[in-house]
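Yeah, one chain of the complex is gone here, protein chain that is, but the others are all in their spots.
Order as written gives the chain letters A, B and C; numbering starts at 1 within each chain.
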Amino acid sequence: MNYKTLNTNKLPEFFEKIKKTGKTVLAPRKKGNKTFFATFDSFDQINFDYVQTALSPKSVLFPRVEELFTYKNDDGTYSVKEPELKNEVVVFGMRPCDGVALDYLCDFFLNENPDKLLQDRKNNTTFISLACKSFDNDCFCTSVGSSPAETLGSDLCFTDMGNGSYYVEVVTDKGQKLVDAFPDLFADTKEINKVEQLAQVPVRFELKNLVPKIPTVFETNIWLDQSLACIGCGACAYVCPTCSCFDVQDECNPKAGTRLRCWDSCAFGQFTLHASGHNPREVQSNRWRNRVMHKFNYSVQNMNTISCVGCGRCIRVCPAGMSIIEHLISVEEA
Amino acid sequence: MSNFEPKIIAFVCNWCTYAGADLAGTSRIKYAPNVRIVRFPCTGRIDFMLLLKALQTGADGIIVSGCHPADCHYTAGNYHARRRWIIFKSLLDFVGFDTGRITFSWVSAAEGAKWAQIVNETVDKIRDLGPYTDYSNLNKLGVGTITEVLNARTA
Amino acid sequence: MQELHNKIKSILENGSASLFIAYQKSREGKITPTFITKPEQSQKAYFGDDCKQNLAVYIHKQEVKNFGKVGIFANIYTLKSLLQIYAENQIRDDYLKVVTINPNGAIVEFANFMEIENYVNENKPAPNPEDMERVEKLSNLSREERWDYWLNELSTCIKCYACRAACPMCYCTKCTVDCNQPQWISTPSHSLGNIEWHIMRAMHLAGRCVECNECARVCPMDIPLNLLTVKLNDTANIEFGQQAGLKGELDYALSTFKVDDKENFIR
Partner (left out) sequence: MSRIGVFICHCGENIGGTVDCEKVAETAAKYPGVAYSVDYKYMCSDPGQNMIKDAIKEHKLTGVVVAACSPRMHEPTFRKAVSEAGINPFLCEMANLREHCSWVHLKDDSTTEKAEELVKVLVEKVKRNQPLEPIKVPVTKTALVLGGGIAGIQAALDIANSGHKVIMIEKSPSIGGHMSQLSETFPTLDCSQCILTPRMVEVAQHPNITLYTYAELVGLDGFIGNFQASIKLKAKSIDHDICNGCGDCIAKCPIKKIPDEFNAGLGTRTAVYVPFPQAVPNKPVIDRENCTYFTRDGKCGLCAKVCTKGAIDYSQKDEIITIDVGAVVVATGFDIKGTDFFPEYGYGRYKDVITGLQFERLASASGPTLGEIKRPSDGKVPQNIVFIACAGSRDPAKGIEYCSKICCMYTAKHAMLYKHKVHQGKASVFYMDIRAGGKMYEEFVRRAIEEDDVNYIRGRVSRIYEKNGKLIVKGVDTLLDAYPVEIEADMVVLATAGIANEGSEELAQSLHISYDQHNFFAEAHPKLKPVETNTAGIMLAGACQSPKDIPDSVSQASGAAVKVAALFSKDELTRDPLIAYVNRCGPPTYSTCVGCFLCVSVCPYLAIEKEQIKDRNGNLIKEVAKINPGLCQGCGTCVALCRSKSIDIYGYSHSQVFAEVMALFNERSLENV
């Protein structure tokens, strides 16, 4: 890994120069009390005061709605067109946990049968993480094997060293390319211990105890107890950086149509509802169990990793105040 | 814009306005050809979602027309419809739709001339207003984009 | 609080409910719903002005119904919701035990919905002045500005349907948005799909919304969705003199009419 520094007051110039190369830069911007990744016209629109963005950068690779293809019918002759994704993007300011999530997401979509759209987007996007200096009650990255110092899944990782400069870890070739494009902005440096600059997120549960425990409580009432409060909205899944379920929708009229891929959520009553009317996950507690099992058991079985990165978004948005941390602790203690 | 010909969809009830439009025909009253009639049993049957769908497919103007109060073939469908339109119009106004493009009218089976007049006036009005693309353009926005739209033109 | 705990305890003990839904407060001060099934857990219950969630939504939940008779601690908006959904035939009188704390801090246990109706009408909450002001402010903008405002607000909607899930009045077996023959609402969360959804949601709540503002509170994207329903409630009240959540008998502006309803917009 290479290490660089960037003067903090050079950041605007960095973005301007990237934009000049024709790339789109997405950075955290405030809308109301929430922070979103968005394009910006001037540097002062960027918000640096956030623990976590409302939505993860998942939507850059896996948008909440995307076109798979369109077709036209010209008096009986059908023609199909697939989207071409050429737009190059730089995402700045994601948290290290989101990088871990992107790594998982790419593993999910690109192993075995790679998803072309996601592959194209990944190739065209450079992710710059900004290591956390603060955290809140809902952050639990350190409980799920990650930390604010994590660089996995980021192309570049920036750490504000508190001395007017960013410590830049160049994690991937893509990151290297971006740094190399602006040699006058970045200075070489050696590996620095950044940990004391970062948020100290407490560990809330022992993952190594939890993971083997989870399948043993499958048939217990614990899921009902935990999920009675769940009102069945899809917020947790939609803000989750690793949730990858989707639904395919066709929008068409007699003359033309488009096939769309949209996010889906395991909390919805229609999730896995069969055409017959039967649903193997008939009630909310079944769906909740599936959610937790997926994150901490099925993905371990199928992909050899848990699929929760401790970003805490699901806890922050839950209308009923459900906390995955508390629920996992209760499983651990069960 | 000078060549702009408005596309008008008319949601009409079978018993009064549809018959009124028939009467305009048998009376050979000429009116603008921009209107397309879709027949319903009663104004009470007209789902507000259909008005949105019409705007989505590219209608520049909409006419909703049924029996005069007390004339409803089903006694009260038009009264229920009237309440629905009051609420719906209030919502569309609040969200910023151009509700001036929606004409609500009562046209009886005897009012062929009124039907022709409603159509002509609506077409003239929409011709002045120009194409309505606020809503139909939404088809395009958002799909395949990678960012959240943040116009920041907020109130 | 002790009085509340005793009340819940006695309700669970005397069998008038096998589940009691109330609020609890965590050590960090977070308010969440709690589902009490054992008398000895009654001291978990908490009540304060910070208890905002509308617990009436749980009445529709199958797993709650499975408990049979249910007790619920209701704030004033929950009471209004319960009354409204009772009028809409969604609750059986004898399956629900409702408890509230009146403005003097005394526990009130309702014997039936008639009593809830009387209580709600005596303690009717005033419209939220802040919301009314925002509605007013938006109404005074130009049409184009309003359109831009809502387009911008709704642009972040991810269609998680938290607004629907949190609303006690959204209890349909199958939501229109889930109808696909025909596909009334574009389900993707693109601009069209979002605006269609929110227009439909507001229309379906016009004259039924009790203004608990749950939709706005739960929105993970902080979209002020309640303004849409507040506006339509206002319209229903001004035009038809109807307000939701005040009667145990159905009173719904759109299922009735007056011969002399407004007609100045009709040609």
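In this section, a contact is a pair of C-beta atoms (placed from the backbone, for glycine too) under 8 Å apart; a residue touches a chain by one contact, two chains touch by 3 or more.
Please read all numbers here as calculations on a predicted model, not as lab measurements.
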{"item": "Neighbouring shown chains of the undisplayed chain, as defined at the top", "value": "A, B, C"}
{"item": "Listed residues C:Val99, C:Val120, C:Val135 or C:Leu254, member touching the removed chain", "value": "C:Leu254"}
{"item": "Touch residues of chain B, complete complex, unshown partner", "value": "5, 7, 9, 18-19, 21-26, 28-34, 36-42, 44-48, 50, 53-54, 56-59, 72-77, 80-81, 84, 116, 136-137, 139-140"}
{"item": "Touch residues of chain A, complete complex, unshown partner", "value": "70, 72-73, 75-76, 251-258, 276-278, 282"}
{"item": "Residue numbers in chain C that touch the chain omitted from display", "value": "88-90, 171-176, 179, 181-182, 184, 204, 250, 252, 254-256"}
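We take it that only the chains that are shown with their structure count from here on.
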{"item": "Chain centre separation in whole Å, for chain B relative to chain A (CA means)", "value": "44"}
{"item": "Cα-centroid distance, chain B relative to chain C, in whole angstrom", "value": "33"}
{"item": "Shared interface positions of chain C, touching two or more other chains", "value": "156, 188-190"}
{"item": "Sequence positions of chain A contacting 2 or more other chains", "value": "31, 36, 55, 65, 260"}
{"item": "Contact set on chain A toward chain C in their complex", "value": "31-34, 36, 54-55, 64-65, 137, 224-225, 227-229, 231-235, 237-239, 247, 249, 251, 260, 262-263, 265, 268, 270, 283-285, 316-317, 319-322"}
{"item": "Contacting residues of chain C [partner chain B, same complex]", "value": "135, 137-139, 141, 143-153, 155-156, 176, 184-185, 188-192, 194-196, 199-200, 202-203, 206-207, 228, 231-232, 235-236, 239-240, 253-259, 261-263, 265-267"}
{"item": "Partner chain C, residues of chain B touching it in the complex", "value": "48-49, 52, 56, 69-70, 76, 79-80, 82-98, 103-106, 118, 134-135, 138-139, 141-143, 148-155"}
